[in-house]
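Following: one structure in structure tokens, then a few remarks.
Missing here: one protein chain of the complex. Every other protein chain is in place.
Here the chain labels run A and B in written order, and each chain numbers its own residues starting at 1.
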Amino acid sequence: MSGPAGRECQIVATEHGWAGRFRAMGSPCEVLLESGTRNQAASITSAVAAEAWRIEDKFSRYLKGNIVDQINTANGASVKVDDETANLLDFAATLYKLSDGRFDITSGVLREVWTFDGGDHIPDPSSVEAVLSRVGWSRVQWARPVLTLEPGMEIDFGGIGKEYAVDLCVAHIRDSQSGPGLVNFGGDLAISGPPMRRRAWKVAVEGTLPDAADHLIDLRQGALATSGDARRFLCRDGVRYSHILDPGTGWPVPDAPASVTVAADTCTQAGMTSTLAMLEGLGAEKFLAQQDMLHWCRR
Amino acid sequence: MKTKLLPAVLLVALCAGCSSMGVEPWDRDVLAREDMQLVTDPLEAATDDHIYFSKEASSGGRGFGGGGCGCN
Partner (left out) sequence: MADVGVTKMTKSHRKNDRSVSATLAAATCALLGTGASAPVDAQEEPKWDFNTSFLYYGEDENRVQDASLKSIIRRLFADDKSLSIGVTVDTLTGATPSGAIRQDVAQTFTRPSGNAAYSVPAGELPLDDTFKDTRVALTANWTQPAGEKGLLSVGMSASKEYDYLHTGLNANYAHDFNNRNTTLSAGIAVARDSIEPVGGAPTPFTPMLDVGDVSNRNGDQDKDVLDVIFGVSQVISRDLVMQVNYSYSMSDGYLNNPYKVLSLVDGVTGDTLPRTTPLPPDGGPSGQFLFEGRPDERTQHSLYTQAKYNMNGKVLDVSYRYMTDDWEIDSHTMDVRYRWPIGAGSYLEPHLRFYTQSEAEFYRLSLDSSQPLPQFASSDYRLGNFDAITAGLKYGWKTRNGNDMSLRVEWYTQSGTVPAGQLIGNQAGRDNYPDLNALIVQFSYRFSQ
């Protein structure tokens, strides 16, 4: 969807109410509201955007001086973090255990050797090995609220941040008691409750088979998140390398699906479940079936 | 019939009192459930309507049935 650039919000009227649009975390974002006046929609959108930009600024690995930058440039020194960062680190630790080490927020440095631009440049094994020596949550000392990384290691909240932001923003809409709303950050979305005028929010999920029609989802409670992106991959000698890297090997998870979409109670749960499914590679569908959640897997 | 007036009065009274009752849109989760719909099972409702139309002197109430029959 087209929208404003930079940090501004745009409000448009839609068939069912209002849509507030802005850009955050590298994605087009929108807030859909059914009721209220244009001004009310604008004020809620501003509040949601402010929260999204706050989280982006605080946890982006690109911004100098924020807590992530402090951690990543500490060069072995201990860093004391605030409650919100500590919560995210606790969550990352739980997910590391839950995924048997496959979900690892220290694996971001692998991007130094892997560039998923649709091209065919595969790094040579020795450079992957070199970067791999700087990956591994098991080597991190995390004793809340103090975090100590080995020199050269970095943390990256990219795999959690967007879904976390969606959940916080939806909670804000719920607390503001301004009618049901839907928060959508580039396809990761959640709703504050069922809509007033229709039986459900209608969300389209891309068809899983080639040329298949979109799946239309009736969402009355909860969230949807998607892992995977058709543009972020490498292809060489007929072999497709997905952008989901296995932190244990430094190489792409073999046979990862092209994309996985999951419906869950919160966007964080949906996002993590779809990420964990991607990390299972061939076992993605089996893993998703075990979780008993509505899902779509595209290969 | 004198009883014709009473239902109309009840309907109007109900409407008048209705404007203040209800729930906010975000509290409709229970009401959206399938088993909270006024007619949960339309097939069962249609079947029952037909059985009782054939065996009793009263019919309908909920809505229209599929029509008459020569049921004996």
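Keep this in mind: contacts are C-beta pairs under 8 Å (C-beta built on N, C-alpha and C of every residue); 3 or more make two chains touch, one makes a residue touch a chain.
Everything quoted here is computed from the prediction, not taken from an experiment.
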Of A:Ala264, A:Met278 or A:Cys297, the residue in touch with the unshown chain: A:Ala264
Positions on chain B where the hidden chain makes contact: 1, 3-4, 6-8, 10-11, 14-15, 18-19, 21-25, 27-33, 35-38, 40-44, 46-47, 51-52, 55-64, 66-70, 72
Contact footprint on chain A, counting only the chain that is left out: 87-88, 90-91, 94-95, 98, 100-102, 122, 164, 167-168, 171, 193-194, 196-198, 200, 202, 215-224, 238-241, 246, 248-249, 251-252, 254-255, 263-266, 268-269, 272-273, 276, 280, 282-283, 287, 290-294
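FYI, only the chains that are shown with their structure count from here on.
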Cα-centroid distance, chain A relative to chain B, in whole angstrom: 47
Touch list for chain B against partner chain A, complex: 24-29, 32
Contact footprint of chain B on chain A as seen in their complex: 34-35, 174, 177, 179-180, 192-196, 199-200, 220-221
